[in-house]
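Take a look at the structure set out below.
Here the complex is missing one protein chain, while the rest keep their positions.
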Amino acid sequence: MLASIIASGLALGAVYALIGITYNVMFAASRVMSFTAGQLGMLGGVFGALFVGRLGVPGPVGLVLTLAACAAVGVLTEIIAVRPVLASLEKHLYVLSTLAAALLIQQLTAIEWSTEPQPFPRLLGLGSGILDEKFWLPVLACAAVIGGLEWMYRRTLVGRAFIAIAEDNFAARALGLPERRLRMASFALAGAVAGLAGFSSGQLLLAFFANGAMLNFYGFVPVALGGLGNNRGAVLGGLALGLFQQAANFTVGGVFASVLVFTVFIVVLLAAPQGLFGAPAVRRV
Amino acid sequence: MPYIALARTRLAVPRSMFAALPYFALLLVALALPLAGQEYWTVIATRAAIYWVLVSGLNLVVGFAGQLAIGYVALLTLGAYTASVLVERAGVHPFLALAAAAVVGAMAGVVVGLPALRLRTFYFAMTTLGFATIVTQVALAWTGVTGGGIGVPGPSLAAPFDTAQGFYLLCIALAAACTWMTLNAANSRFGRSLVAIRDAEVAAEACGVAKARLLMLVFLFSGALAGIAGGLFATLQSYITPDAFTFDLSVLFFIAILIGGRGSVLGPLLATLLLTALPEFAAPLVAWSTFLYAALLLVIVLLVPGGIADVLDFRSRRALPSGRAVVPRIQLLPALLSYGVSRDDLTLRGIALSFGAVRAIDGLDLDLRPGEVHGLIGPNGSGKTTTLNAICGFAVPQSGTVRIGGTTLPLGAAPRRAAAGIGRTFQTPRIVGEASVIDNVMIGGTILGRATLIETLLTLPRHRREEAALRDRAMTALRLVGLEALAAIRADRLQHSELRFVEIARALMPTPRFLLLDEPAAGLSAIEIERLGQLVVAISRQGTGVLLVEHHADLIFAVCDRVTVLNLGQTLASGTPAEIQAHRDVVEAYLGR
Partner (left out) sequence: MTTRRNLVLGAAAAPLLGRLAVAQSAAVPAGEPLRIGWLAALTGASSAPAVGFNRGVVFAADELNAAGGVQGRKVEIITRDTQGDPTKAVNATQELISRAKVHAIWGPTNSGEALATTPIMARAKMPCVHPCVVDSLIDPVKFPNAFRMAPSNGQWDDAVRAYLLNTLEVRDVAVFGDTTGYGTSAVAASVAAFAKDSANVVNQSLIDATQPDVTPDMLRAKTAGARAIVVWSVSVGMLSRLMNVRNALGWDVPIVGHPSLGSGEIRGLLEKPGNWEKVFMVGYRSCSFGEDGKLPERSQAFVAKLAGKVALHDTSLWWVACGYDAVKLIAAAVESSGASTSEAIIGAWNHTTAYPGIFGDYSYSPENHNGYPQADVVMSRANSQRDGTFALAPGFA
């Protein structure tokens, strides 16, 4: 029992954490929270099932294609739903434009793909029981993303430029950084991260259009708990959420579990609106 | 100019009737609809009327207050179940059950809205989404009461409301009442304050808008309407199951408001009709309906952020006269500002405030006297605006006191400063661009209002009296600053210099004892600066204490009775303009002569 809770809790937690990182990466470059984060995760599963399952592309190639497709959708989001409203950020129009974009993605998937969950192929054929690949692939993906991001932010020029943009948009532009190109790049990166989340959890979540809304919400919880822009907070928050949710599923089951998760989320959020690990306060006048 | 002003006032009455025209036309069409003899259209129109009952309340939350409550289907669900369960299981009279649905809806409205006080936009939107999920889940799980998946029959009403037509007329009557009430709320200090919270929150607080209280009132009201809509919805559906309350409904409500246009009542009304009826005309496209709604939302947000209301706003497309000049009429001041005998100073003692490791103000003492203009100058980063914010409560000092006479003002608590007699303007004007100039000025008089929301919704005499007095006063304030010709114009069409004077007019509305001006001359022409100086002096001579933060040294030395020079958060020098101009340190450090 405990082993099962931990296996599926960590797996789901890793997926939530990755979606949380997706929110963060988008936010860092644009100061925008986008409703498309969860939908990109859903697309990771759908594209994976399409490429590897339906079209029979080999796994690694399918992964690359999926990430590329999700990155493209990420960039598309930036172009149609984020860039046009950046000029008046304080009006919060981005909430509406990204909500619209998210609904468009979800409905299009429902109509063109299927409204029923579709199978996701087995990738490696490794492990069984609680050591099945479907449980540890998301965790592996999460570790890879965190490691990759840390390396990128610390060691590469692009990574440092990302940090500069995140810390002070205007100053970064004044320094001559190509702010728009970096923003597009980080939306591509966010798309790829979400795509990886969907791809690695495909066997667990299946290729299902309704996963988008679910991931949107549960992927947001780690951001709210861990503090906006705080990737390590998102990972801790995500894993905690996954374990808590699965423990609730095991002990009280279905309906009550989701009520419980939501209640805890609201209470924590109201008690610490900046998240448990903090995010900088903004000066108003 | 005076001629135009006269013409506008004379037009005022017919224009308000003109504005009511679309509503009467809609009502007429609605009443004539059953004559078409097609029950199908009656049912669709009933549905639209019920949705509007909900949307009209939600409009105050989303369209006016700018709170992104996406999951309002939750309140519809609660209202529907409350009414149905009470009638079905407890035998309560349907109208009583409808009232109970309103009460439950109102309470739930507050629960949904509470997070809005602490959480910003996206976070709040997410919590409303979560709430919507939970309500459906509970409806499913609480089988004993809600019937679970099997559901409950909706309340059936007694004659004459038991026929499709009778029920339709009931819903139309309620929808008309909601339209009337929300219009009343929109054109009141409540509506103006909500819009101010949405577009200029800081200015709203400086004007004494009690955001928490106001939002709770609005959530209460919109929740009650949503509850009633839920009860009616259950009757229309004849039977409710959790399946009926889809997320698509939430999307419809929310999008109707944005397509209609924020801050409008007519726009969202038209959009609600449109979105309810459209799918009926496009039956083969039913699978695409949510997709099309979303596409519509995206197009609206990107291309016409003002929505239908903006498209219908022909007046704002008429060109404004060019070469306008702002000429204040100082002689009108006594009509606006008249003071009692209080001659209390505003005193700051030992104010210290740091942001992280940076000390913005370091043990500052300052005295503002009624009837005097006090200049505050210093290089960038010397703590001028921070001082102003500390007085207004927007910045919270770590130590020190702010007093008026013998009364100590609580540090922070910005919304209580207006009542204490402190008014201010901002470095960049904080104006509600989508509201008219006079509405912006009236926001300044928020704390003068006494009428409750109920009195306002029903336009009871006290509300009407207050509203008329407030409008009069705002008009006087606009004449004083020389902007009365632009009273009815959308504020975002004004020039920057005009906005500075609008802010002054707004700040003067509640007769402040102390007026704090944050770089009011920035962006003004030489002649405008001169007029501003005359106005500032005249205001102080009425008995107001003015604190003037400024970079224009000429203006400072021309109008100030006393000047304080800040450097690195400390007083470098303080005295009369002549003393300061002679002060060696100041000359070296700042004036650069």
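A few notes on this one:
A and B label the chains in the order they appear, each numbered from 1.
In the analysis below, a contact is a pair of C-beta atoms (placed from the backbone, for glycine too) under 8 Å apart; a residue touches a chain by one contact, two chains touch by 3 or more.
Predicted model, so just to flag it, every value in this text is computed and none were measured.
Across the entire complex, the residue among B:Leu21, B:Leu35, B:Ala159 or B:Ala283 in touch with the chain not shown is B:Ala283.
Contact with the chain that does not appear here is found for just one residue of B:Ile134, B:Leu157, B:Val218 or B:Leu236, B:Leu236. Interface residues of chain A facing the missing partner chain: 1, 4-5, 8, 11-12, 53, 110-119, 122, 128-129, 132, 201, 204-206, 208, 210-211, 214, 246, 249-250, 253-255, 258. Within the entire complex, the positions of chain B that touch the omitted partner chain are 38-41, 43-44, 47, 137, 140-141, 143, 148-151, 153, 236-244, 246, 248-249, 279-280, 283-284, 286-287.
One rule holds for everything that comes next: only the chains that are shown with their structure count from here on.
Mean C-alpha position of chain A lies 35 Å from that of chain B. Residues 66, 68, 70, 114-115, 118-119, 121-123, 125-127, 129-131, 133-134, 137-138, 140-141, 199, 201-202, 247, 251, 258, 287-288, 290-291, 293-295, 297-298, 301-302, 305, 355, 385, 389, 394-395, 426 of chain B touch chain A in their complex. Residues 33, 80-81, 84-85, 91-93, 95-97, 99-101, 103-104, 107-108, 111, 213, 217, 220, 224, 255-256, 258-259, 262, 265-266, 269-270, 273, 283-285 of chain A are the ones that touch chain B when the two sit in their complex.
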